[in-house]
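Note that one protein chain is taken out, while the other chains of the complex remain in position.
Chain nomenclature is as follows: A and B, assigned in order of appearance, with residue numbering initiated at 1 for each chain independently.
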Amino acid sequence: MNQVMITKPRKSPYRWLVYIALLAVYIWAFSGIPFTGIKETAGTVIQSIARGLFAPDWDYVYLPEGEDLLRGLLDTLAISVLGTVISALVSIPFAFWAATNINRFRPVSGTGKVTLSFVRTFPELVMALLFIKAVGPGSFAGVLALGLHSVGMLGKLYAEEIENIDRGPSEALLAAGANRLQLLWFAVLPQVLPGFLSISLLRFEINIRSATILGFIGAGGIGTPLIFALNTRHWDRVGIILLGIVIMITIIDLISGAVRKKLV
Amino acid sequence: MIELRHVTKIYPNATKGLNDINLTIQEGEFVAIVGLSGAGKSTLLRSINRLHDISEGEIIINGHSITKAKGQKLRLIRRNIGMIFQSFNLVKRSSVIRNVLAGRVGYHSTLRTLTGRFPKLDIELAFEALSRVNIAEKAYSRADELSGGQQQRVAIARVLAQEAKIILADEPVASLDPLTTKQVMDDLKKINLELGITTIVNLHFIDLARTYATRIIGLRAGEVVFDGPVSEATDERFAEIYGRPLGQDELLDEAVV
Partner (left out) sequence: MSLHIKMETNVHNQSARPKPPGRIKHYLTAVLILALIWGSSRQTDASFAELFTGMPNMMDLLKQMFPPRWSYFDNIVHGMLETIRMALIGTTIGTIVAIPVTLLCASNLAPSRWLYHLSRLLLNLVRTIPDLLLAAIFVSVFGLGPVPGILALTVFTVGLISKLTYELLETIDRGPIEALTAAGGNYIQRIVYGVVPQIQANFMSFVLYTFEINVRAAAVLGLVGAGGIGLYYEATLGFLEYDKTCVIILFTLAVVLLIDYAGTKLREKLL
């Protein structure tokens, strides 16, 4: 018999090592978590929350003397609008700093990229804590925290937008005797602005989510009454606030998504 | 007048792009530069307005050395040299008129151009330029709504609005179909004749060069191997330039049929 042996390609022998390592990591992870410390009341609390969600405190939506749901949501919206606007503007110089086709000298754009990833990593809540020390508790601290933290992501995405532009128009302008600023204004900016706007809107969608929790640490918005209601176990109020947040964010997502579609 | 004296270009990877080129181009000439791709046509053209720096030699534009010029002086020389590209190089999202006005930036202070308010005279000039290439009715369309041939005509209008004395065209018809090729080449020729603008065009198709140019320069491996009037540019001479008999690739008409 002239049998042709077809050998099965051998898988890497290190495969098993990887599996064993993964298993060890999981054992390490699960063994370190105290799963026992759960409150016995959890069941009844869940029932209360469910009841609160289905029978929300409708009166809280609007209170004539202030501190109601609508004003809290409006505050949250305002924090994210202003935070996004500030970061959208601050990010522009950072993006040009980090873009490799603007700064051909690698160390320059490199340090720009590192700075941006540093800012991105710095949690916005910690930034808010620091800004509260500077300007006192309230919405403005939240605005500043969002404004600074967002620069990390916006700067990076803006820089990528700049790196993707068509070099042709810049070349044409250079050949027509334009200087650096004119090059930027007539060849680069018209190409990147729609992208910048679209990215900023995406960030706005993220920021409005962050703004709902800034109140937990005293940086304004709907988070303040929410954490208060949670701590005092006003489940019907928790219910109405959650409902308000979900509705507001859904509407914002729809509007922002529609505008972004039009931009591209 | 454009003078190239002993122009040599060596790329960072040590290949010679141009080798000791000496040329004088008079005002009002329509010069076609032909040669195989990689012969140095584009490098030569881009050396003239210094989009590429040369390694040795000197290039003099109307008595001013562009090789030695820096900063403002370089920009002033460039202002007099318009350039047309194979890929049009328009800002696709901007309107046609804004693209044409971009040719005027060399005439104004940075501050003035940044506010976006071009003088009335500039806008007149831009419309005149657009009318000359028969595309004025598209002035407020976005550049990317236009066909390739129309976009190239906008690019020509940009150069006209720039009031350039010299036009460099780097493979201006390479991305166009034969019909629009003829329109664009006709436009270039008309401008050359009516306004007396010195025109230097890189062309791949030899029959196009013979139809439109008054003088043909043949390049091979970075050296000038032919320089003379169209009448001398016979098929036999071109076979020499190309190192082989002419094929369909070099002839537009044959390529169409």
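Things to note:
FYI, contacts are C-beta pairs under 8 Å (C-beta built on N, C-alpha and C of every residue); 3 or more make two chains touch, one makes a residue touch a chain.
Model, not experiment: these values are computed from the prediction.
Annotation: of A:L130, A:L193 or A:L263, A:L130 touches the absent chain (contact as defined above).
The omitted chain makes contact with just one of the residues A:I46, A:V108, A:L193 or A:I255: A:I46.
Of the residues in chain B, those that touch the hidden partner chain are 127, 131, 136-140. For chain A, the residues in touch with the chain missing from this view are 25-26, 28-30, 32-35, 37-39, 42, 45-46, 49, 74-75, 77-79, 81-82, 85, 117-118, 121-123, 125-126, 129-131, 133-136, 138-140, 142-144, 209-210, 212-213, 216-217, 220, 223, 226-227, 230-231, 233, 238, 242, 245-246, 249-250, 253.
Criterion: only the chains that are shown with their structure count from here on.
Rounded to whole angstrom units, the spacing between the C-alpha centres of chain A and chain B is 48. Listing the residues of chain B that touch chain A in their complex gives 49, 51, 75-79, 81-83, 85, 87-94, 98, 102-103, 105-106, 110, 113-114, 155, 158-159, 162, 168.
On the chain A side of its complex with chain B, the touching residues are 166, 168-169, 171-179, 181-182, 185-187, 190-191, 194.
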